[in-house]
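Of the protein chains in this complex, all but one are displayed in their positions.
By written order: A, B and C. Residues from 1 in each chain.
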Amino acid sequence: MSALSAVRNDPRRLELIGFALVAILIIIVLPLALDIFRLNLVGKYLTYAFVAIGLVLCWGHTGILSLGQGLFFGLGGYCMAAFLKLEASSVANTKIQSTPGIPDFMDWNQITALPFFWAPFKSLPFALIAVILVPTILAFIIGAALFKRRVGGVYFAIITQAMALVLTILIVGQQGYTGGINGITDLRTLLGWDIRTDGAKYILYFVCCVLLLGTMFVARFVLASKLGRILVATRDKEDRVRFSGYDVANYKIFVFCLASAMAGVGGAMFTLQVGFMSPSFVGIVPSIDMVIFCAVGGRNSIVGAVAGTLLVNWAKTMFSEAFPELWLFAMGGLFIAVVVAFPRGLAGVMTDQILPRLTSFKGFKGTGGSGAQPTPAPAE
Amino acid sequence: MSSEKPTGNLLVPTRRQLLAGAATLSATAMLPNLARADVPLTSAVNTTGLAVTDTEVTVGILHSVTGTMAISETGSVEAEKLAIDQINAQGGVLGRKIKFIQEDGASDWPTFAEKAKKLLVQDKCAAVMGCWTSASRKAVLPVFEQYNGMLYYPTFYEGLEQSKNVIYTGQEATQQILAGLNWVEKEKGAKTFYLLGSDYIWPRTSNKIARKHIENVLKLKVVGEEYFPLGSTQFNSVINKMKLVKPDVIYAIIVGGSNVAFYKQLKAAGIDLTKQTLMTISVTEDEILGIGGENIVGAYACMKYFQSLDNPNNKAFVPAFKKMWGEKTVIGDVTQAAYLGPWLWKLTAEKAGSFDIDKIAAASPGVEFKGAPEGYVRIHENHHLWSKTRVGRARLDGQYDVIYETAELMEPNPFPKGYQ
Amino acid sequence: MSSSTDFLLALEDVSVSFDGFKAVDGLNLYVDKGELRVIIGPNGAGKTTVLDLICGRTRVSGGSIKFKDQEITGWKEQEIVRRGIGRKFQTPTIYEDLTVFENLELSVPRGRDVVGALFWKRTDEVIARVREVAAMIYLQDQLERSAETLSHGQKQWLEIGMLLIQDPELLMLDEPVAGMSVSERIKTAELLNEIIKNRSVIVIEHDMKFVESIAHRVTVMHQGKVLAEGDMATVQNNPKVKEVYLGH
Partner (left out) sequence: MFGYSLGELGSILVMQGFSGLILFSVYLLMALGLAIIFGQMGVINMAHGEFMILGAYMTYFCSHLFASYLPGLYAGYFFVAMIVAFIASGTAGLIVEWALIRRLYARPLDTLLATWGLSLIMQQAFRSGFGAREVGVELPPWMMGSLQVTDTIEVQINGLFVMGLTLLITAGVAVLMFKSRWGLQVRSVMANRTMAGAVGIDTRRVDRLTFGLGCGIAGIAGSAFTMIGSTGPTAGQLYIVDTFLVVVFGGAQSLLGTIASALTISQSQSTLEFFLTGSMAKVITLLIVIGILMLRPQGLFALKVRR
């Protein structure tokens, strides 16, 4: 056993080191280095990392690129927001409205009673379950419909993108039920606990960190299992996997659902930390941005995805503060550079250029820290 | 691409440098000021740790310079910088020069919230001039209330809001809508209205108010109401519908890029706005730049300010604006409202004798600005402005002829009874 | 004609057409248990298409395919595989990113559902089985090599190994010796003769020498039809076959 996996152990160990570094960075270094304002920003970025990790699973390793992850991020966020909004819209807080006790945006749209599908969100447990379940179910429907019919590659990407667009238009158009383009704003307390205070922000940040690390380990467990290798196999030689007797579609559906669930959790943490949710995270642009985070960090590496997310967002904030008019140039340039020059992102640079110089043993390969360039699934 | 760039754009940075230069110049010129006795002590005017020194006070400018909203918000940024420049040239506020920190909201609401927080928490801005869309205001409002900042918000908007920490320098819906409707009813003998809007809160709320006023107050008829996704460019279907029901008045609250498509398609469909009455509350001179005067000539707009307004304040304001930002620039309602922000804040600060947010908020009601390009404004207890409402008629050159203005100042009424 | 049950595989009147072009046209083909059948024929004769049809990669337009006396037309690939048909592609189709060991491990016919794969344990039994097959395909010393670094011939073997480890009753090999060195061809021939002991094999091959070295019965295909069938000698003397091969 140990003899057999001797070679593969190294990237595994490598990955664990990466995990440790990430943990130290986000749990110890950043909280000490940054004031609460900046830290809260980092917390916001970390919520995107949930999505990026999901993309590592379904894009990096399985070769199915979803341009609709914002959809699931948004759904998770909205489920959380629904609960918080209902709590914030107590009769006492909303007596100025013509119908007290319902969210303000409903009142503005002449809705006089809480819609039935809002009612369950009065319960926190329901909301928390919904945060994970709603994205997963939707992902399952999309995945089952598409993968069973062997829709892959580009077609999958474009269809998921269209789905994201549909949901955006729906949310904006049905503002009586969704808050429209303003989103669901002015969220205050979670079970009476004010989430806007600095103290709360600290706590939420650490909750987010813990969940993120948890997600990283889940992803790692999946990738390290035989299932992980089947995913890679599917990406490279889908036919051969089929002719080894596997039902490829089921694996794709599974990984897509998993990624979506992760995105949902990210969305919920986003809502809690930022204090509102709006359709601008459901649409196409944020969805693609998240893919970019993942690509920059390295589409095959969990650690890379987190690092990439932090890096890109940090750069984005810095740039847009320093030269507002120029940051799009920088972003665009970065994307192109990464895709063309470093298809495996930071992680690739790390394992290919830097580590071999640092360490004696060479040529890491394997499912964990890095992997060879993915050849995208054939468009059928 | 770069080869085809016309050179006009290169002026933008140049202008900015000029401005910076001007600011520093005036700053040095006024240095003697500081020696003057009547400059109150910092400790006196700033008890809450805002960014106020003996010579400077910092304010924030928070608009979208990138993204889809940059189209609309550019004008506001320019106006606010002009106002700050002029105030500094007059010696600043409470003897202190205004220094501004500009942040980009990037047309993205959370970014607005993020930057607002930065301006308040990190930069300790004594006031922030900013936001444009309702969405961005909704996003920053909790931030301003939590960290107790002061926001001067320039856009005409849907109302239904009132905050200690916000001064709304634009009109709320009823101010902008009611007078206009009364006018078309009286002047045009309008009986039937067709309401159009982009699909979000402001047009929907405004149309709701318009409908209530038309049906309950004027006892007239609304024959259609339609909404289109933001950025939609296909209006042929609704134009066909309107051709059939032939409303006396088309009441359009379409925003952004959709405007261009809408008015071009109207014209192409042979609907001549010099014959068919159309009233809008969303098309300022800024939008006409994109629409093209020839496509909208004859349409009526109902708001509180037009560039062509004939009064001494405006006669001074327009040239000053053009001098700073170039002859080509136009000034719309929101741009003017944005210009009011810094002035109102200055006046309030001097009335309160302090930069403290609470004192500013308390002192605001009753503050009047006689130098307003729109003529005269006064802050209401509800932190909105008393202002006149005017109706303009679009000209071929993209300007409006002001053909009506309310005799009295309209009272701001963000929570209009009977209209909700 | 209803099917006879003693055949392992029975194709009857099978046709398929792509945009009107009939790639396979009313084809009948019967394979016995323990038989090694070689299909030869000029390019475009429809050889590979036949394999695609049998393993469910392409849907038949008409006719019936029975395996172990059971209609398998319309089945999904993985179902057919699980039923006991293994298929090797023309170009070696293996997982370059994984090691030889992992390639074989993934082919072990267990833990094929999602949960099973997620909680898969690499038992000594599995390891033993992998070793055993690796030895058969001359790769016992290459287990930890990443598959992409193997030679072309070795890749062909690995793919065969991935089929063997599933222990199929019918094995279909599309040009197994293509691009192999002479020594590799000989080894491959030995391998095949080893393989057929307890299963049937269909081989598509161009290399006549190699065919002679292995073939029991030969089927010659031309333009989607069976042109001739029989042992090597009779087929080679068949005038129609001569015409097809030498005529143009």
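Following the convention adopted for this analysis, a contact is a pair of C-beta atoms (placed from the backbone, for glycine too) under 8 Å apart; a residue touches a chain by one contact, two chains touch by 3 or more.
All of these numbers come straight from a predicted model, not from anything done at the bench.
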### Summary
Answer key for C:Lys33, C:Arg57 or C:Arg83 versus the chain not shown reads C:Arg57
## Note on the structure
Only one of B:Lys221, B:Lys243 or B:Lys370 touches the unshown chain, namely B:Lys243
### Candidate in contact with the missing chain, chosen from A:Leu16, A:Ile111, A:Ile284 or A:Val349
A:Ile284
### Message
Can you tell me which of A:Leu231, A:Ala295 or A:Met350 touches the chain that was removed from the display?
### Response
A:Ala295
### Task
Considering the whole complex rather than only what is displayed, give the residues of subunit A touching the chain that is not shown.
65, 67, 145-146, 149-151, 153-155, 157-159, 161-163, 165-166, 169-170, 172-173, 284-285, 288, 291-292, 295, 325-326, 328-329, 331-336, 339-340, 343, 373, 375-376, 379-380
#### Entry: Residues of subunit B in contact with the chain not shown
1-2, 4-6, 8-9, 12, 65-68, 70-71, 74, 199, 226-229, 231-234, 236-241, 243-244, 256-261, 264-265, 267-270, 286, 288-295
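As a convention for this text, only the chains that are shown with their structure count from here on.
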### Query
In angstrom, rounded to a whole number, how far apart do the mean CA points of subunit A and subunit C lie?
43
### Query
Which whole number of Å gives the spacing of the CA centres of subunit A and subunit B?
37
### Task
With chain centres taken as the means of their Cα atoms, state the distance from subunit B to subunit C in Å.
75
## Note on the structure
By the touch definition above, subunit A meets two or more other chains at residues none
### Message
By the touch rule stated above, which residues of subunit C touch at least two different other chains?
### Response
none
### Query
If you look only at subunit B, which of its residues touch subunit A in the complex?
65-66, 102-104, 106, 108-111, 113-114, 117-118, 121-122, 133-135, 138-139, 141-142, 146, 158, 160, 199-201, 204-205, 208, 227, 229-230, 415, 420
## Note on the structure
Note: in the complex, subunit A contacts subunit B through residues 35, 37, 40-41, 44, 96, 98, 104-105, 107-110, 169, 172-173, 175, 180-183, 185-186, 188, 196, 274-276, 278, 280-281, 317, 320-321, 324-325, 327-328
### Message
Touching residues of subunit C toward subunit A in the complex: what are they?
### Response
55, 57, 76-78, 81-82, 86-87, 89, 93-99, 101-102, 105-107, 109, 111-114, 117-120, 122, 127, 143-144, 146, 148, 159, 162, 166
